[in-house]
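All protein chains but one are shown at their positions in the complex.
Chain lettering (A and B) follows the sequence in which the chains are written, and residue indices restart at 1 in each chain.
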Amino acid sequence: MDFVTRGFQGRPRGRDDRLPPGQYLTGDFPVLSAGPTSNVDHDEFELWVATEDGTRHTWSWAELMALPAETVTVDIHCVTSWSKLDTEWRGVSLDTLLADVETAADFAMVHSYGGYTTNLPLEDLLDGQAWVAYGYDGDDLRPEHGGPARLLVPHLYFWKSAKWVRGIELMLEDSPGFWEQLGYHDYGDPWREQRYQGD
Amino acid sequence: MTIPDGPGPTAAYDGNLMAGPLSELFALDVTVAVVRCRGCGADAEVATLRVYGPEPGLVGRCPGCDDVLVRVVRTPDAVWLDLGGVTSLQVPAPKR
Partner (left out) sequence: MARAAVPGGLSARRAWREATLVERRPETDSAVTLVLDVDGWPGHLPGQHVDVRLTAPDGYTATRSYSVSAPERGDRVELTVQRVPDGEVSTFLADGLAVGDAVRVRGPVGGWFVWRTGQPGPVLLVAGGSGVVPLMAILRARGPGAAPFRLVYSVRGPDDVIYRDELAVLAATDGVDVRLVHTRRAPDVDKRPVGRLRESDLAAPGWTGEDAPTCYVCGPTGFVEGAADLLVALGHAADRIRTERFGPSGP
């Protein structure tokens, strides 16, 4: 045990059964970023999915808007220890986007405007577990929170929910993304506290 | 301060903030080092990089082109450093 600072508790952590271990509850929506906020116009927005054989599927903003949307209320957990409960999002399920995509891939690399990347197992994007979200709390998703559209994968730490999403690359082999290259966990399950590699 | 400076296109910090984490890795103070950007070729002192973070990690970007030059993550038992965005790092050192 490290030297303890008398009187210091930090924020109250893990006192709610909806809070994963080591997390504290926040009512705010903190903004964390690894780079400048991307301002992507709807006109220039294009979402792509690329399979392992190079086939590309693309959706313009209008095409994305035309897909059936869902409103979901979920808890989100950031690796920096804040959790936010009952957040309401609107977007398109990845089940819908990937319905006609033929692939043998087991992994996905998600790419963002601005260059950010994050890797996930493909099965974690399916079965009602992930969305491309463009609405938050009844409004358009604001740029600092990843608008016009971000990935939403609430069962994993929130760095997996890439802001400013632009593409999903399907891969046969796993490969680390932006933070996963620098010591963060490849999977990132908050309930198993998989923050760092080796956790 | 009256400047409304919410989340926007600019970095909240600069490379001065990297001094502590980098002191765990380098024998000399690296914030005075000059790095050359692999993307645009510009030289910049580490202290002048545009830095995002500090959580989940420090990301130092080129003041000229915004490419990622330096990334540092401190996990509980390791320091992770990526210098992939720079072609060279020149550190002032005592004369031999």
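As a convention for this text, a contact is a pair of C-beta atoms (placed from the backbone, for glycine too) under 8 Å apart; a residue touches a chain by one contact, two chains touch by 3 or more.
All of these numbers come straight from a predicted model, not from anything done at the bench.
Enquirer: In the full complex, which residues of subunit B touch the absent chain?
Expert: Residue positions of subunit B that touch the missing chain: 1-7, 10-17, 19-20, 23-24, 27-29, 31-32, 45-48, 51, 91-94.
Enquirer: Could I get the residues of subunit A that touch the absent chain, sorted low to high?
Expert: 1-11, 13, 22, 28
Operating definition for what follows: only the chains that are shown with their structure count from here on.
Enquirer: What whole-Å value do you get for the distance between subunit A and subunit B if each is reduced to the mean of its CA atoms?
Expert: Taking the mean C-alpha position of each chain, the two centres sit 26 Å apart.
Enquirer: How about subunit A: which of its residues touch subunit B in the complex?
Expert: Residues 31-37, 39, 79-80, 115, 143-144, 159, 179, 181-184, 195-197.
Enquirer: Quick check: in the complex, which residue numbers of subunit B touch subunit A?
Expert: Residue positions touching the partner: 6-11, 52-53, 55-57, 59, 61, 66, 68, 71-73, 75-76, 78, 80, 82.
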